[in-house]
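A single protein chain has been omitted; all remaining protein chains appear in their positions.
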Amino acid sequence: MDQKHSVLEMDYIRKQERIALKNCGLIDPERIEEYIRYDGYQALAKAILQLGPEGVIEEVEASGLRGRGGAGFPTGRKWRSGYLAKGNEKFIICNADEGDPGAFMDRSILEGDPHSVIEAMTIAAFAIGATKGFIYVRAEYPIAVKRLQIAIDQAHEMGFLGSDIFGSGFGFDIELRLGAGAFVCGEAKALIASIEGKRGMPTPKPPRTNDKGLWSKPTILNNVETFANIPPIIRNGAGWYAAIGSEKSKGTKVFALGGKINRTGLVEIPIGTPLREVIFDIGGGIPGGKKFKAVQTGGPSGGCIPTEHLDVKIDYESLQDIGSMMGSGGMIVMDEDNCMVDIARFFLEFSVEESCGKCTPCREGTKKMLGILEKITSGEGVMSDLDDLERLGQIIKDTSLCGLGKTAPNPVLSTLKYFRDEYEAHVKDKTCPAGVCKALLQYTITDKCIGCGICKTVCPVSCITGNKKEKHVIDPSACIRCGACQEACPVDAIIKR
Amino acid sequence: MTNSIKEVIHNEVIFVIGSNTTENHPVIGALMRRAVKQGARLIVADPRRIPLARDAHIYLPIQPGTNVALLNGMIKTIIEEKLYNEDFIRERTTDFNAMAGALKDCSVARSAEICQVPEEDIRKAARMYAATRRGGIYYAMGITQHTSGTDGVYNVANLAMMTGNVGVEFAGVNPLRGQSNVQGSCDLGGLPDVYPGYQKVTDEKARRKFEDFWGVEGLSPDLGLTLPKMVDQALEGKIKMIYVMGENPMVSDPDLNHFEAAIDELDFLVVQDIFMTETALKADVVLPAAAFAEKDGSFTNTERRVQRIRKALDPPGQAKADWWILNELMKRMGYHNAFETPEEIMEEIAACTPIYGGIDYPRIDKKGLQWPVKDKDHPGTPFLHKERFSRGLGLFKPVVYRESAEMADEEYPLILTTGRLLYHYHTRSMTGRVPGLNEVVGESYIEISPDTASRFGVGAGERVKVSSRRGEIEIKVKVTRNIKEDVVFIPFHFADAAVNRLTNVALDPIADIPELKVAAVRIEKMA
Partner (left out) sequence: MIKLIIDGVAVEVEKGTSILDAARSVNIKIPTLCHDDRLKPSGACRICGVEIEGSSELQASCTTPAREGMVVRTQSDRIRASRKQLLELIWEDHPNECLSCQKAGECELQDLCYDYGVEAEGFAPLKVRTPLEDSNPFYTFDKDKCILCGKCVRVCEELQGESAIHFVQRGHETAISHPFEKGMAYSTCVSCGNCVEVCPTAALMPKTEEKFRVWDIDKKVRTTCSYCGVGCQLDLVVKDNKVVRVDAARDGENEGMLCVKGKFGYSFLSHEDRLTTPLIREGDGFREASWDEALDLVADRMTGIYKAHGSEAFAAFASARCTNEDNYVLQKMVRGIFKTNNIDHCARL
């Protein structure tokens, strides 16, 4: 007993609050009975039999739930506009095209608790008067796809989907649509184009999808995690949910902790928890006694947050204020061994590859920025490159068509803001302080060398010379910076800098 | 067209029958597709699965020569299901009951059998069309080039009138004219029965008017001969000379063997053209004409819009504008009120042609006007028959289905139909000399369905002999699923393997239009 008690006392458990992930890992996701056992479909019953459409929308509005896809638009307000939109046909779409590198919040929900999404979509459909729903899910999530289909079939058998749900006359159906791996299809308009069978490219707003979405009909689109919060809100009431979280942002948010952190994986925390608590209390801090350098939130659209902002309370506005964003929940921790220029380059490269190619700034501008970053990391940068990056970044943010482009420069702009010294070191001193950028590294043999010759043997390009029992020397012009010598040296005489 | 081209995109229902619009009137075809994208419903009736069929909500692959039966099926459905527009019929038309009565013995089922399409599809099309007052019917030679061509046109009008889809904007009965100025050449008296502006030659008042106007005496009070009748009379030796301006009947006319024999009988043939056409080769005198880009003047398009053409180039060599050549001839024959410029001619046209009354070059300088343009203040007429038809009340004409002059039989088991291609124009005297167009389609071919091809043992790319009661040609096979079984199609553009050696000269009794769209043929594999 004592031991169990102590586990619950651990910060890792104590500081989390599981709502969206409530059932994940607890129930067999392929058995609807288990979902029902844990209050499943009660919210749907309550919505249809007690609340009615207006009641549902009022409840969601009062809960303060905001879109978990990243932008944080109030879900209740979105549903109300869907409810008020005129149309003989309306659609509900679940955005399950999770694409941020290292993020798998939605995947866990889809794989671990698919019914929660189906129940929530049905509630949303009931609220706005939709009769058809689509789940747009990545084809790279085969287990999620399989379990969603099983869940849809089971919900049909039990009468939670189909015509005349709970004898109310209300009917609703859900179909799966598989994405083909384009990041931009997480953008609402591109996603809708993709469902329609067109190329996944964003189109201008207005019109908003609430008025003219799928096949130009009113369409409400929410992401997986947003939906997963709906059944508990309906079941437990808006007041219960609104009591959790910060003033402007209610409830919890799931994050995928990754990078240089002891406990990687998903955590669900009340919104408003300080960043420091998430990283050090829940995540267990940085491994190997290394020093924390930054945390990257919001994936390729987000930014890097330095130590001085570690005490910021996580919510939509505060993260935006410091140049990052909530995003869908990626949280990558970096320590002193990470080069911030290289990190910026990594995220930007992702955006460059995933740009749909439609608008000029995103297609050409991000590529141009990437070119400058590559120039810097290979030691050929000049100081005006930093100004060019800033200017280009601002113009891309200022002029891009969709959210992907508008946020693509964020990783670069935020690192330029907080880690300008690292950029300058690359440009002025031609060194990479973290020792990551290969072109700027130099391996040298110190006086500790005992002249054993092991390094000479392992060097793949034979650039080390020296006589037995004498100090060896590396020819930097031939060295390919593979690091094999350093690893092989028995006395740690080889350093890189 | 009773209505205007741009109205197409505002149609709620578009009914295309006997028109391969995207190939033969491509810009209107594109407008139709745009309309469909915006939500218009499209009905297509054609023996061939033409490109527009792909966009159609209802596609009716009717047997060639069965337009009247199809339209009767639709009319019958509308009567049976009481979908007609009672107000319109009462206020604007007459003889509806006579027309309906004539269809007493018709049934939709029988129409379906004749057309070889499902009865329900005919009914659906009828309901779709009858449900709107923004329904436009668009047709071309697929309706008219039949021995029942006039009946087809009457029946299109019947359908439009009974549903109130004529005399209003965004609807109408809209024949699509195939050539740049076929409308204008009809308007300006290039027909045997009318003076310019459709003033009847048999009308004494009109005759007197033109005698005074032209300063001549003794204009003929008799109807002239239609083109097919001219050919017959030439063969009989009654017509001694023919003056041909910019036509190539040696390719475009039906039953060419017959035509060639007639031409050979003439004492004198004059051809004025821009190229040495197949017809010009037969002439006694060939006069070099200026092409459209080498002279000033006007064309009238299919929506009755009179538009300018302008001189951009000097004609090659000594070539001259057609009007100038004719003018010179008239001078030599003693008529001295010659014209100096095309603008003067238009002034005379306006003075004697009420529907062109308000047209002059300054007015159509920027944008053409749609006739009737009664006077200089009249803004033109985007759609006809508003509030009243030209004859007063719209007249329903009872029409019953008649078989084509030739039907398939044991000897000639296939039905041949003809038409045009996107990449060529009429007899190819122009398009045949544009290299790119001939790179795409350089020779003629016969379209055959896969079933028919295998039954006759011919394959794609092989050459076959196609013969009818009138002649035979050798031609390459194109196998396509876009045509009905036992129906074959040959484009009429090509002088080599000219399909008009096979076509039937049987005429519509009223309009003298030959039945170019239906002929019985057989095919044989070449050794």
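The letters A and B name the chains in turn, as written, and every chain counts its residues from 1.
By our rule, contacts are C-beta pairs under 8 Å (C-beta built on N, C-alpha and C of every residue); 3 or more make two chains touch, one makes a residue touch a chain.
Here the structure is a predicted model, which means the values were calculated and not measured.
Of the listed residues B:Glu12, B:Asp151, B:Glu278 or B:Glu303, the one in contact with the hidden chain in the full complex is B:Glu303. From the set B:Cys186, B:Leu235 or B:Val400, the residue in touch with the chain omitted from the display is B:Cys186, counting the whole complex. Of the listed residues B:Ile274, B:Val399 or B:Val464, the one in contact with the hidden chain in the full complex is B:Ile274. The chain not shown here is touched by just one of B:Lys240, B:Arg402, B:Arg469 or B:Lys525, and that residue is B:Lys240.
The chain not shown here touches chain A at positions 182, 184, 199, 201, 203-206, 352-361, 363-365, 367-368, 391-392, 395, 397-401, 406.
The criterion applied here is as follows: only the chains that are shown with their structure count from here on.
Per-chain Cα centroids separate chain A from chain B by 65 Å.
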